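Structure record follows, encoded as structure tokens.
Here the complex is missing a single protein chain, while all its other protein chains stay put.
Chain nomenclature is as follows: A, B and C, assigned in order of appearance, with residue numbering initiated at 1 for each chain independently.
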Amino acid sequence: MDTARLRGVLPPIPTPFGPGGDVDLHALRSNIRRWMQSGLSGIVVLGSNGEAPLLDDQEAARLTATAREAVPPDRLLIAGTGRESTRATIAASRQAATDGADAVLVRTPAFFKSQMTPQALIAHYAAVADASPVPVLLYNFAAVTGVNLLPATVATLAEHPNIAGVKESGVDVSQVADYVALSRRDFAVFCGAAPVFHPALCVGAAGGILAVASVVPDACVRLVEQVEAGRHDEARRLQARLTPLARLVTTVYGVAGLKIALDQVGCYGGPPRAPLGAAPGEAAAAIRQALAELQEVPVG
Amino acid sequence: MDTARLRGVLPPIPTPFGPGGDVDLHALRSNIRRWMQSGLSGIVVLGSNGEAPLLDDQEAARLTATAREAVPPDRLLIAGTGRESTRATIAASRQAATDGADAVLVRTPAFFKSQMTPQALIAHYAAVADASPVPVLLYNFAAVTGVNLLPATVATLAEHPNIAGVKESGVDVSQVADYVALSRRDFAVFCGAAPVFHPALCVGAAGGILAVASVVPDACVRLVEQVEAGRHDEARRLQARLTPLARLVTTVYGVAGLKIALDQVGCYGGPPRAPLGAAPGEAAAAIRQALAELQEVPVG
Amino acid sequence: MDTARLRGVLPPIPTPFGPGGDVDLHALRSNIRRWMQSGLSGIVVLGSNGEAPLLDDQEAARLTATAREAVPPDRLLIAGTGRESTRATIAASRQAATDGADAVLVRTPAFFKSQMTPQALIAHYAAVADASPVPVLLYNFAAVTGVNLLPATVATLAEHPNIAGVKESGVDVSQVADYVALSRRDFAVFCGAAPVFHPALCVGAAGGILAVASVVPDACVRLVEQVEAGRHDEARRLQARLTPLARLVTTVYGVAGLKIALDQVGCYGGPPRAPLGAAPGEAAAAIRQALAELQEVPVG
Partner (left out) sequence: MDTARLRGVLPPIPTPFGPGGDVDLHALRSNIRRWMQSGLSGIVVLGSNGEAPLLDDQEAARLTATAREAVPPDRLLIAGTGRESTRATIAASRQAATDGADAVLVRTPAFFKSQMTPQALIAHYAAVADASPVPVLLYNFAAVTGVNLLPATVATLAEHPNIAGVKESGVDVSQVADYVALSRRDFAVFCGAAPVFHPALCVGAAGGILAVASVVPDACVRLVEQVEAGRHDEARRLQARLTPLARLVTTVYGVAGLKIALDQVGCYGGPPRAPLGAAPGEAAAAIRQALAELQEVPVG
């Protein structure tokens, strides 16, 4: 893969479950078909919003392979393959490459958080990158994992020829800026927190991997275009309308909220998998209103 | 299983790995044989200290089955079976029962922490307890998971006929006291934080599931006896000598430290599995000194 | 002062404000008269529950002097004198001694929390203890201040001849145990968190400085007697009834809740000072019920 393609907007797509609770590959294909009509650079499967920790390895493999059929070669298919052990992460990364992923997104191990020193993280990611047939993207999500990839750690890992970028899901934009400043020029820093998408782009992010982009892909793509054109007032206004919806489908209602939003824009959302439960009763109306305020015809 | 047996001290044993990185079942048997010479009530396999998140399901099954052969029927074998999804937790619990576990220890799901409401946790644990052939112990470890089982949630779950107790790994002894006060009389509350073992017993804990108990089982058992006999001054002094060692093999050096301590007392410790790395160079001396200060002939 | 008197139960009393918002010294005397009819070892003025950060220096001096008139010489009067600067803390401690305080309670400086290293804290407390005419008690309240007095720091400071003890307001009972274990024999460790009063006494606390003791002093004193007599089952039951009330008047409703409780037991509570506001409407009924469940005739 040409890592120069690591730019723009990619949604970490939710995994569709059918009424019986199994992965619904038909709905997956149908959703991807709609997303591919927008200006998205590709999609990410098996991220946090894909409920990856709730799937088993066979489900993950089938999902990646099916997605690859639906994502044309000129769009990116990135698969989340982070596991707690280095060996399982390597196995999952190899499988994802076999199933057609262009790159893998590897979140920090987190269970033994107090032991996840820079040294341990560097050894982990280097081993994964050595073994992975496709480029590796680091994935930092300290609010969930309790582990933070320091800029110096990212800078060290950016020297590895098979580590192509990082997704930062925090709202501290100075860390995004540090990742950009300290890493080699073509290292792709993705913003993973939609409420700071505009400022993250200002400080040099290559793009965004944003849950809300599965709901309103074109709005997210437009924000990139505005920043590239130096139209910051417009970007600021668009960001202000995007932020409330982005929060509803992430920090407020989580994956259940994201799936409600998908249902509202004509994609398949469906239920999350247990222990995730349905969103509270008021969620649908709140999401509908935020969507209306965004005044966006989101997909297709 | 007679849940009245849920008392006393059980170590959450480390998983021994051989030089090639695979589970060393021979070392496992040998370690258990030594532990069974002490006054331990049994052992816990596949807990946090067992590096359970770093094992795959087949390794877990073999480990439980092998442990059962080594743990006599009059001692408890408890297996950790918590997974992020409800369905995987149920599958693991069924497998553990098949493999001979007397009970299962189920940590809270944690990845989607902001969505782990009391309602979601109650639904998760009730589903697991409904399906598990053996009694379920709840497992609260908020410092690691970021999810806290509130006393009211535990009290509700204690009503389930197949939920027999809880392990609390925090140092807030008021939560241990609350679990005891709000739950039914024969609900077993285990202390999971050795530095508060003495006060936890004072407020009604049924026993302890303590990493340090795999190193110095008899010291831990003696502390229980002292409290039962009302000899609190002795208990206080023993606790003061136990605490430094307990911290070295948990919060300070983690599983790598625990394994060093096992090697020092004549059990098999060995290396942890990646991404866990070796403990820093000074760990062995610090642990040796804490052991010496405990003046304890730990096992056998 | 004979520091052997630093034992038993002392309430950190609320400061009574009259309708115009000024300190009501008449109500203060009347409240103290009632408290002195119980088995309390004395009182603490100008602690957190005394809204000390909301009073000016003149109000503080008048309050201490007035309290001294009402507290007989055989009971302790301790005054909170912690300020952010070392020089202001020294001045306040001298003034409190002049006004009749037997000892001063000095909370950790907190505003510049990242700079409050063990070295800085040791220098601060040593300077205060050097200058104070009366013994100094350290005061650790990490949940509020964000600064934690490590056991090793307390052990160092316990060597100072004019530092007589410490109040620990956290619920981590292992830290209480550490303070006891590491400090000289007659160093008085007070529990400042009522929900862990029983276990703190078990691990060697000399007593409690507890907000709820201003509401139900005799219940708190009885808990000490039960522990001293080795009647832990009774202590456990009393603790279980005390904890809900203790939380309502501290973590749940704060000083406003504490003052409502005082009004309900026949003391003067009154309003807190702004920016503290009135407790929410449901507070009074919740506190009344917790009081009833404690089945305690609290004062007089």
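A few remarks follow.
In the analysis below, a residue touches a chain if its C-beta (ideal position, glycine included) is under 8 Å from a C-beta of that chain, and two chains touch if they have at least 3 such contacts.
Predicted model only: the values in this text are computed from it and were never measured.
For the chain that does not appear, the touching partners among the shown chains are A, C. Taking the complete complex into account, A:Val196 is the one of A:Leu40, A:Val196, A:Leu258 or A:Ala274 that touches the chain left out. Per the touch definition above, the residue from A:Leu28, A:Ala97 or A:Val173 contacting the chain not shown is A:Val173. Contact between chain C and the unshown chain involves residues 21, 48, 53-56, 84-88, 109, 111-117, 119-121, 123-124, 127, 144, 146, 251, 254-256, 273-277. Residues of chain A in contact with the chain left out of this view: 171-175, 177-178, 180-181, 193, 195-196, 198-200, 202-204, 230, 232, 236, 239-240, 243.
What we mean here is this: only the chains that are shown with their structure count from here on.
Taken as a contact graph, the chains are arranged in an open line, each linked only to its neighbours along the path. The geometric centre of chain B is 37 Å away from that of chain C, both derived from CA atoms. Between the CA-based centres of chain A and chain C the separation comes to 50 Å, rounded to the whole angstrom. Shared contact sites, meaning residues of chain C that touch two or more other chains, are absent.
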